[in-house]
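And now, subunit A:
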Amino acid sequence: MKQLLIVLEPVIWFMFGQGIMIGTILLTGWLIVVGVGVPMGIFPADALAYERMHMLGSNVIGRVVLLGLIVLPLWKGAHHLRSLAVDFGGGDRDAIVGSLLYLIAIVGSLLGIVAVIRL
Partner candidate 1 sequence: MSDVQIKKFVVTRFDPDKDEVPRTDTFEVPCQSDWMVLDALNFIKDQLDGSLSYRWSCRMAVCGSCGMNVDGAPTLTCKSPLSSYGDTVEVTPLSNFPVIRDLVVELDGFMEKLKAVKPWIIRAKEKAVEEGPYRQSPEELEDFKQFSLCINCMLCYAACPVVGNEPDFIGPAAIALGYRYNLDSRDEGASERNAIFRGEGSVYSCSFANECSEVCPENVDPAAAINQAKLSGLVDWAASLVLPRGGKD
Partner candidate 2 sequence: MVETHRHDVVIVGGGAAGLRAAIAAVEADPNITVALVSKVYPMRSHTVSAEGGAAAVTREDDSFEMHGYDTVKGSDFLGDQDVIEYFVEQAPKELTLLEHWGCPWSRNEDGSVATRAFGGMSIKRTWYAADKVGFHMLHALFQHSMRFDRIVRYDEQFVTRLLIDDGQVRGVVALDIRQGTMRAFLGRSVILCTGGGGKIFPFTTNGNIKTGDGMALAYRAGVALKDMEFVQYHPTGLPGTGILITEATRGEGAYLKNKDGERFLVTRDYGVGSKAELGPRDLISRAMVQEFEAGRGFSGSYGEYLHLDLTHLGEEKINQRLPMVRELAKVYGGVDPVYEPIPVRPVVHYMMGGVDTDIDTATQLPGLYAAGETACVSLNGANRLGSNSLTECLVFGARSGEQALQFSKGADDGNERAVRAQAEEEQARIDQLRGKVKGGEKLARLRVDMNKTLESGCGVYRQEDSMQQTVRDIAQIKGRFADLALEDKSKVFNTELVSALELHNMLEIAEVVANSAASRKESRGAHTRRDAPTRDDQNCLYHTLCFFDPAGPRIEKKDVTLGTWVPEERKY
């Protein structure tokens, strides 16, 4: 397990890096509108009406953006939580904690792929 993690480390770090960079860039707009703006009534609710969202999301660009919005934060999250666990004395449990967190990210990413394909 530990060995596998070590071998995959560069890829994991790459995903993490993209999560922190592209993930952050994408999340900001999403949160402003979908997370805060529309629910609080700052933007009109029909902007996010089903028809319109489906139209926006189901083209190629839309699918890619949405996939990024799902997958990238997962990796940034999983990796940072792993670091956090190490920083709080989890150096010895790192292989298990890390594997679990990445497993979560992998499952989430696979589901994310299915989700955007289903659109």
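Quick note on the criterion: a residue touches a chain if its C-beta (ideal position, glycine included) is under 8 Å from a C-beta of that chain, and two chains touch if they have at least 3 such contacts; residues count from 1.
A word on the picks: all candidates are chains of the complex that A comes from, given by their letters.
Here the structure is a predicted model, which is why all the values come from computation and not from measurement.
> Given the complex, what touches subunit A, 1 or 2?
Selected candidate: 1.
> Quick one: which bits of subunit A touch candidate 1 in the complex? Just the residue numbers, please.
2, 6, 9-14, 80, 83, 86-91, 94
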